[in-house]
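Omission of a single protein chain aside, the complex is shown with its protein chains in their original locations.
Moving on to chain A:
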Amino acid sequence: MSETRGLTLAEKVWNDHLVVKGEDGAPDLLYIDLHLVHEVTSPQAFDGLRQAGRPVRRPDLTIATEDHNTPTLGINRPIADLTSRTQIDTLRNNAKEFGVRLHSLGDVEQGIVHVVGPQLGLTMPGITVVCGDSHTSTHGAFGAMAFGIGTSEVEHVLATQTLPLKAFKTMAITVEGTLRPGVTAKDIILAVIAKIGTGGGQGYVLEYRGSAIRSLSMEGRMTVCNMSIEAGARAGMVAPDQITYDYLEGRPHAPAGADWHEAVAYWDTLQTDDDAVFDAEVFLDADALEPFVTWGTNPGQGVSLSENVPDPSTIIDANDRANAERALEYMALTANTPMKEIAVDAVFMGSCTNSRIEDLRAFASVIKGQKKADNVRVMVVPGSARVRIEAEAEGIDRIVEEFGAEWRFAGCSMCLGMNPDQLAPGERCASTSNRNFEGRQGKGGRTHLVSPLVAAATAIRGTLSSPWDLEQAPEPDTTDGPATTDGPATTDGPATTDGPATTDELATTAPKAV
């Protein structure tokens, strides 16, 4: 870092958390403002504290919730799976023993850890946030430095409220232009990952910039930052602005009174300086973006929905080619098949990527008044108990149930299938989650990553589709604009409920395993 040039957002936040500057190759010691804890990656960390006789240094900067293992049905009954129940009980006992605030299943603040933090106003600009979960990058949407850590690091933060960290490089991801209706934050990030690859961000903190990012809502920005890890980056950030402040102000733990004014004055200084230099830069044209979908078994293997399954024989790099061949075999797809001809068995609407109220509104805006395709099971899982309550107040639960979909309780659910919400072997799913790895949603399950709007249109047609494919396509309530609170946009002219929009598309509907 040179003395003469300005600083990036990431460098400013880093510098303001330096407890000890590392010398002779040692890492810097950074202070951690907020530590989020859940049941899966914490038991061994608390055990370590117990063995060493150490307390949690700052219970007042620590908060826990139950999300990965929790059932999304029958939440008042004891958890059926004994190992899951033990893990939840272990968290409850640890929280009690160490004085950590915990929101348990059934609590109004329970939910996916990355939905709960922002919802409570604990996530804010200019802070450091860690959690034993790689999707902690979500919180970077506020201009926080937020990243996932392993269990040894969880123990380290519990014990010391700091982390030794090596300096990172910075990458600007600039997205200029205006998204077309039907194209959302999810499509931006899937396109970014397809462009730079699953290793492209390794060693970097990403900063998302440009007019298309600036016009995203906070929830859209969270979707983008959430999947930074899928590009290999531990953290992704967006500089705070009025949209950030408007979202945050008045939330339970947001600063208030004089603290609010002091905070905003500081947050306004966090913008990347004009003369700052990024170590790498990537550009994306928002105008040209279409709904995006993955075809393979890593999140970088994606194309526009209007394209075909790629042909591995055209891939020059031998490793990438072998990887693509393996992926197509696992996904039971044939090269050059139009993506829109791929039929699904399931649609999953949820996960820390897309389970907030705007996501649910977007999904509901497309399915309202429709019936789901036969033979497709559709599960809608709100990100938190509070999101569920908010959605029910807007009538989204009724829209979902009249559509023929399941309305569930909050949790990570089928994103990773630690609870009973799993795909059966060979089942194909359009999923608003973040990982299409082999077996991620259940052993032998096949995942296509999509936006909430694509998930909704796919649930209607039974084949991978976007609202553009629906007859009299409604103007979708996209997640990148201010969301309406009075329900979905389509009050007249719903698309037909019994089939795809055009006869030629109907004629080419393919069997689900090609």
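One rule holds in what follows: a contact is a pair of C-beta atoms (placed from the backbone, for glycine too) under 8 Å apart; a residue touches a chain by one contact, two chains touch by 3 or more; residues count from 1.
The rule we apply is simple: contacts and distances are computed from a predicted model.
Chemist: Can you match the unshown chain of the complex to its UniProt protein name from these: "Phosphate transport system permease protein PstA", "histidine kinase", "3-isopropylmalate dehydratase small subunit" or "ABC transporter ATP-binding protein"?
Modeler: In UniProt, the chain that is not shown appears as "3-isopropylmalate dehydratase small subunit".
Chemist: Which residue, A:Thr8, A:Thr41 or A:Thr170, contacts the hidden chain when the whole complex is considered?
Modeler: A:Thr41
Chemist: Tell me which of A:Leu7, A:Leu105, A:Leu122 or A:Ile173 is the one touching the absent chain.
Modeler: Residue touching the chain left out of view: A:Leu122.
Chemist: Contact with the hidden chain only, please: which chain A residues?
Modeler: Touching the chain left out of view, chain A contributes residues 19-20, 22, 25-27, 29, 31, 33-34, 40-41, 43-44, 47, 52, 54, 59-63, 68-69, 81, 83-84, 86-87, 90, 101, 121-124, 127, 132-134, 148-153, 155-156, 159-162, 164, 166, 198-199, 202-203, 229-230, 232-234, 252-253, 255, 259-260, 262-263, 266, 298, 319-320, 322-323, 326, 416-418, 435, 437-440, 443.
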